[in-house]
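One protein chain is absent from this view; the other protein chains keep their places.
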Amino acid sequence: MTWRRDKTLWGLTLGLAALLLLNFVVPDWFTNILTLSLARGSVALGLLVLWRCGLISFGHALYFGFGAYTVGLMSRYLGITDAFLTIACGVVTAGVLAYGLGFLLRQYRGIFFALLNMAFSMILYGVLAKLEELGSTDGISLEATTYLWYAPLGAENKTALFVFAAILTWGVAVLVHLYLRSTLGHMTTAVRENEIRLGYLGYSGERAVHAKYVISGLLGGFGGAVAALTIGHVDPDSMVYWPVSGDFVFIAILSGTGNVVAPFIGALMYELIRTYAFDQFPGIWQLIMGGTLLAIIMFLPNGLWSLVERRRSRGGPGSADRLQAREEEA
Amino acid sequence: MNAIPRTRFMALAAALAVSLAAGAASAQTVKVAVPTFLTGGGAPTYGVPAKNGVELVVRAINEGTLPAPYDSVGMAGRKVDLVVYDESGGGTKQVTELRNKVQKEGVDVVAGYISSGSCAAIARVAEELQVLTLLSICGTPRIFEELVKEPKYLFRIINHSTGGNVGAAHYVVRKLRGNVKDGYIGINQNYAWGQDAWRDFNLAMQTLSPEFKPARKQQFPKLFSGQYGTEISVLLRAKEKLVHSSFWGGDLEAFIAQGTARGLFERKTFVWPVGEITAHRLGKKFPNGQLARGPYGLYAEGIDTPLNKWFRSEFRKAYKQSPSSPAYHYADSILAAKYAYDTAMKANGGKFPSTDQVIKALEHATFDILAAKVKMSLGKGHQAVTSDRWGYAEWDDAKGEIVVRDVVEFKAECVNPPEGVNAAEWVKGGMKGAKCD
Amino acid sequence: MDPELLLIILVDGLVYGSYLFMVAVGLTVICGVQKLLNVTHGALYAFGAYLAATLLILYFRLDWPQFGAFAVMLLSALFLGVVFGLIIERGLLRHLYHEDEHIIVLATFAAFLVLEDVLLLIWGTDPYLAPEPLGLLGATEIAGLPFDNYSLSMVLLSAVVAAVLWYGLNRTQFGKLLLAVIYDRELAQAMGINVNRIFLLTFMLGSFLGALGGAYQAPAISVQPGIGVEVIVLAFAVVVIGGMGSIPGALIGSVIVGVARAFAVHQEPALELFVIYMIMAAVLIVRPQGLFAPAKPRTI
Partner (left out) sequence: MSAVLEVHDLEKSFGAVVAAHDINVVVEEGETIGVIGANGAGKTTFVNLVTGHLPPGGGTVEFMGRSILGLSVRAITRLGLCRSFQVPQVFLSETVFDNLMMAFGVAEEDGAGLLTPLMEEERAARVEAHLARYQIADYRDVIGSALPQGIRKLLDIAMATVRKPKLLMLDEPTSGISAEEKFAIMDILMQALKEERTTVLFIEHDMEIVERYVDRVLAFYQGEIICDAPTAQAMRDDGVREYVLGRGHDAGAETRAAASGRSSSGEETLAVSDLDVSIGATPILRGVHLSVPSGSMCGLIGRNGAGKTTFMRAVMGALSVQRGTVRLGDVDLAATPAHRRAHLGIGFMPEDRRLVPELTAEENVLLPVWATRADNALERLRWIYGLMPEVEEFRHRGATSLSGGQQKFVAFARALMCGTRLLLLDEPGEGIAPIFAQRMVEILDDLKKEGASVLVAESNDVHIARLLDRTFVIERGSIVDDR
């Protein structure tokens, strides 16, 4: 089991290639949805890192918004539109915030962790909605994105952004996958099931949670930065308000925690369901989203990825144990 | 990662995508997308009346039953295919939806948007998507001043919000000097519209009559908070007699209910830049006060153009109530589109015009809307100005409805900055170049 | 500071605090007994407000005694409590009690989304106004300012609700059985207590209180789409501040937030928006379990 060949890296790379090829086939609006899925998927990936150790944040729009606003403010006040620089800054500022708040949050588990995150995201929402310098509720519109010396316009810019985002997201997913394979990354079950034992092995659960929290904050910032570039606009209502955090948890539930690929598939499914519901049933699209979420919770509690796992578990020795473990978790 | 589920998943996604793409436009109509609030707090007072206004006018356009000059069938001879969709959910969603509507469903014109946040979010995207977009209500002057300085596809068919609040200040200084001698205080919702409204009003007051002082601290309660007991205490305690409030919708209705129970409106005079819509709904329960803005809604009563008479009577017939200003604004945007298409066709020798020709026809144009004339004179010919009307609202027992008395009409050039001047700086700088009378 | 102003701040704070308490108390009851955070509570509040407003409008068309309005509010809350209690508890939560607490929160979040649209399907987007009861009780002058007695009666109502709940929980047989269920479900069952029925009754009670909060607010607000979304975050914050499941905690938490907010509005309006979250963050930093929750037992 433990020594199964690691196919995820190949899968990720194939996925990247497929995405880049897909770009030539699908219509523009679909490219837009794909880019947004990459952004939201990254945030959900951050939630996955936390969720594996039994924690859920109902306030990750905090980091999403932080990354997005960093990009927005750089564009507005510094005139910096370079994608490399703005995304890097968005990621770093979100990471620094997560590092700071992490000292407090790492002491909490369960619903308190979830709600305290929500409280912080609502404080950020309040600040953004209040201050005209930060665009208030109207938000901030971004100048067209540039890539070092390359400054495409119009539809070309969207394609460039998609390619850029896809490659970066690939890199991010690979890094997270490598992290999850590391000793620190493996401290998920350990934190969820038995922090006392972890302490007596020589590492503290709080430190492990802090590390994971920073990683999830970085991913949130990354997602927010990419989303800001994709939308071309940042505003508090659609980036920081609490239902936005709810959407990320929705995607995480939809995806399942099985693999780093899952959140991206989940995010795409989410976008498609939402677009479809909004198109076909404009009056009751919330009802459809809620119904979908309920159905997932009731019938597919381990998310879409469990479909993959289930198929895989039919073959290969030793997989039954892992499946059993999963039932235990439930 | 396993290959099999992935292919299966991609197939599923592709199937979804195909089913989404179905229903793309047929060629022989003008497809008009109308974003408006169908859910959430903006729906009842703004979104739904707006939708009603649009649907009424579009039906009439397709039947050719509008009065002149809009009495031809369709836009440039083609029937209008209307797609109304929800504006709630914030800027991100609106950007995505706009893309979907344009790229997936192939709409030709977008006419709508209530919230400034939506407008700010989609402004550049509309230009990028090259779709003719007529903004209907969202008030922020930043659209053409900051966001899109070289507009091509983006137009706005009403005054931006500065005009309304400057008009309010003019009216206060001219008609309500007695109520403002102890100064004035503001209570506005804590978001962009509320903040802008207070700033414009306050600056205009300072320019027009610096002897009237604003209160030391203004109230900015959270949007949709619904509980105003404490704020009402503060207002009751304040020495200032005049209160500026750009509240709207459910917040305004709750504020009025709670304020009435505590005698607030007997002690203070209120300036409501967007109170007109609520006055419609509350009727007798609406406290007396100043209302804004423009020749719409209540203020359009008694404006005897054939278009306005038709609109008021048909609207009453269809929806059992008078049209409020959002109904006017949305209907006006459709009229603007029709004007542009029809004019462009004429210029094109009777052939259906290209989008560029339609845009050319609309830039710098002057044309009739329901109850007034608009001039597309600002924002390089993309931002309309109209005159602004202010008055004192009162319940009239005899008529059984709210009437407006002491109406003063301010010319468009009086309450709007000249072309090329930033609105906020114009007000701050003493409203130079304003032509009042 | 001016003592009159202090008095006014206190009264304003109590009125706002009682609003918070009425909004949060149902949530905290369910949270305490069933150990779950119920997001549908926001929808219950909205349903309560809608039903009460609709019935009040109808009621005031009749020529019946005006004070019957209060009975109308109470009855609509009772009706909703029973109906929704049954539907949500039996239909949804019963199947999820063995799940992780996060999953239950998410399930109620999903149910909340569904209910919001159901509300729209039933009542449409039109706002409902029924302000008549607001004027029914007259006004009182406190420190030179008129206060409407309806708002003040909310303080009384909160006090009554808190007292009845406290008495019911600590002084009646049913309450003592409830304490046993709260303490340990398995033991309660072994002692012959039908925990399933207690859960259903508790959920109905919590739903009733949520709907009552909405119904009593209905005359003071414009009842329209979206009112549930705002309420749920406030209620969560109060429950977290007071300690999950603690009724005195919810009461004291509400009063603290209410008075702090009134202070901000009178003295420093710019801070109003943050008051509740700052108090919540501060309480959690100092007392992670909230003001009134018991400490957890040792694990090894």
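In order of appearance the chains are A, B and C, and numbering begins at 1 in each one.
The definition used in the following text is that contacts are C-beta pairs under 8 Å (C-beta built on N, C-alpha and C of every residue); 3 or more make two chains touch, one makes a residue touch a chain.
Because the structure is a prediction, the values reported are computed rather than measured.
Shown chains touched by the hidden chain across the complete assembly: A, C.
The missing chain, though absent from the display, is touched by one residue of C:Gln66, C:Asn170 or C:Gln267; that residue is C:Asn170. Across C:Leu55, C:Met73, C:Ala180 or C:Ala211, the residue that sits in touch with the chain not pictured is C:Ala180.
Only one residue from A:Tyr99, A:Tyr179 or A:Tyr276 touches the chain missing from this view: A:Tyr179. From the set C:Ala190, C:Ala270 or C:Ile285, the residue in touch with the chain omitted from the display is C:Ala190, counting the whole complex.
For subunit A, the residues touching the absent chain in the complete assembly are 1-3, 178-179, 181-187, 189-190, 193-194, 196-204, 207, 318, 321, 324-329. Contacts to the hidden chain, counted on subunit C, fall at residues 170, 173, 176-177, 179-180, 183-184, 186-196, 300.
In this section, only the chains that are shown with their structure count from here on.
Any chain touching subunit B that also touches subunit C appears here: A. Looking at which of A-B and A-C shares more C-beta pairs in contact, the answer is the pair A-B. Mean C-alpha positions place subunit A and subunit B at a centre distance of 36 Å. The mean-CA centres of subunit A and subunit C are about 33 angstrom from one another, to the nearest whole unit.
Counting partner chains per residue, subunit C has residues 120, 270, 273 touching two or more of them. Annotation for subunit B: residues touching 2 or more other chains are 38-39, 190, 220.
Taken in their complex, subunit C has these residues touching subunit A: 37, 92, 95-96, 99, 101-103, 105-107, 109-118, 120-121, 229, 233, 236-237, 240, 244, 270, 273-274, 277-278, 280-281, 284-285, 288-289, 299-300.
Put simply, subunit B touches subunit A in their complex at residues 1-2, 4-6, 9-10, 13, 16-17, 19-21, 38-39, 84-86, 89-97, 99-100, 102-104, 116-117, 120-125, 128, 140, 142, 146-147, 190-193, 195, 220, 223.
Interface residues of subunit A facing subunit C in the complex, by the touch rule stated above, are 56, 58, 104, 107-108, 110-112, 114-116, 118-120, 122-123, 126-127, 129-130, 196, 242-243, 246, 249-250, 253, 283-287, 289-291, 293-294, 297-298, 301, 330.
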